[in-house]
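Shown here is a partial selection of chains from the complex, left in place.
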Amino acid sequence: MQTHPKKLLVIIAEAALEKALIKDAKHLGAHGYTVAEVHGGGSRSERDADWEGNRSIRMEVICDPAVAATIAEHVLSVYCPNYSVSMFLADVEVLRPAKF
Amino acid sequence: MDPVVLFFLLGAVARLAKSDLRIPEALYETLAIYLLLAIGLKGGVEIAKYSLGAVAPQALAVMAMGALLPLIAFPILRIFAKLSRADAGNIAAHYGSVSVVTFAVGIAFLARQQVEYESYFPLFVALLEVPGIVIGILLAKAGRKSSEGSPVQWGPLLHEVLLGKSVVLLMGGLVIGWIAGPQGIDPFKGLFFDLFRGVLALFLLEMGLVAAGRIADLKSRWLFMLGFGTVIPVLFAVIGILLGKALGLSVGGMTLLGLLAGSASYIAAPTATRIAIPEANPGLSIGLALGVTFPFNITLGVPLYHAIAKHLA
């Protein structure tokens, strides 16, 4: 099976950012995204999703390393200063490189 | 105290006692949708009885009040609490807007006391949602160098608040109730009217859980928060009651307008301001609106404002 290397960018953030993150990611070159509803906790606070303002999402974007870097840096500069956001990147392989 | 408030206390106690009691998110949303629609429908059915000529001027005056309140809160927050422009504007936006559930507790209280009120009040609730938020955000942004952060995108923002679920469901309910009229609404009474109090009780149970969870937010500046969160509602309530009198509302109407003025939004405002004023600390505004003012209003506020209204009437 022939696979092709891509980057997986995972952004965990306040649910309030979902629309904006999707818009920005597509704008910066992502071909798609997947979002899961999550809860968690970190340096800023416990986000236990007990009411609207307290919900978190986990957004996954599979894309080229360059695109991943662009999105990550954009999120870092625009959202991280004021919002609860965590991000990480991982190396993944896909079968249909053109798709991502 | 209205029994409905006991459900709030139950939720608060459960949370403070670290009970594992949780209201599923879907239920929370369902109850909110129900309350907004039911309040709208109730108002819509009644509104037909009144002439537009009578309601319109009142409506304008009420909206003006919604725009005025943040202008009062803002300087207080800046000068006395020494808050940043962003935080002051954010909090002003919350107190300029209204809390629908606080209103629901108010009508439950009046129903229990058998006090009449202008039955088109749900219209005022819908009209008061937005102006305060807009003014609050303007205050937060006013005179900011463009260097500081990105400018507010008013298009999306207004779209968001005007088409947020609160306004859409309240207004939608009003229009449906108004078109359908008493007979038309009759088949829906079973769900939307007969269950209203019970659903409100369940929602207050959830609110108790949430509000008690916000108390952590107070630890940093609890003195200011307890003070502001209880004094401002009373001040604003008096303003609302006096406006109600000036508009020739009944004692019940004066009470409700005071309650609306003194209530702080925790649905529409937080969503809108989180995006529009990123620098603002949501813990502060939510801690105030949910952790202090909401509990204060539904327990002590409602009877207090009613007493004031009777006194000033």
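To keep things simple, chains are lettered A and B as they appear, and every chain counts its residues starting from 1.
Please note the rule applied: a residue touches a chain if its C-beta (ideal position, glycine included) is under 8 Å from a C-beta of that chain, and two chains touch if they have at least 3 such contacts.
From a predicted model like this one, the values you see are computed outputs, not experimental measurements.
Asker: For the full structure file, work out the chain stoichiometry and give it in label form.
Answerer: A x3, B x3
Simple rule for what comes next: only the chains that are shown with their structure count from here on.
Asker: Taking each chain's centre as the mean position of its Cα atoms, how many Å separate chain A from chain B?
Answerer: 34
Asker: Contact residues on chain B for chain A in the complex?
Answerer: 22, 25, 28, 150, 209-210, 213, 266-267, 270-271, 274-275, 278-279, 282-283, 286, 290
Asker: Mind listing the chain A positions that touch chain B in their complex?
Answerer: 14, 16, 20, 45, 48-53, 55, 78-79, 81-83
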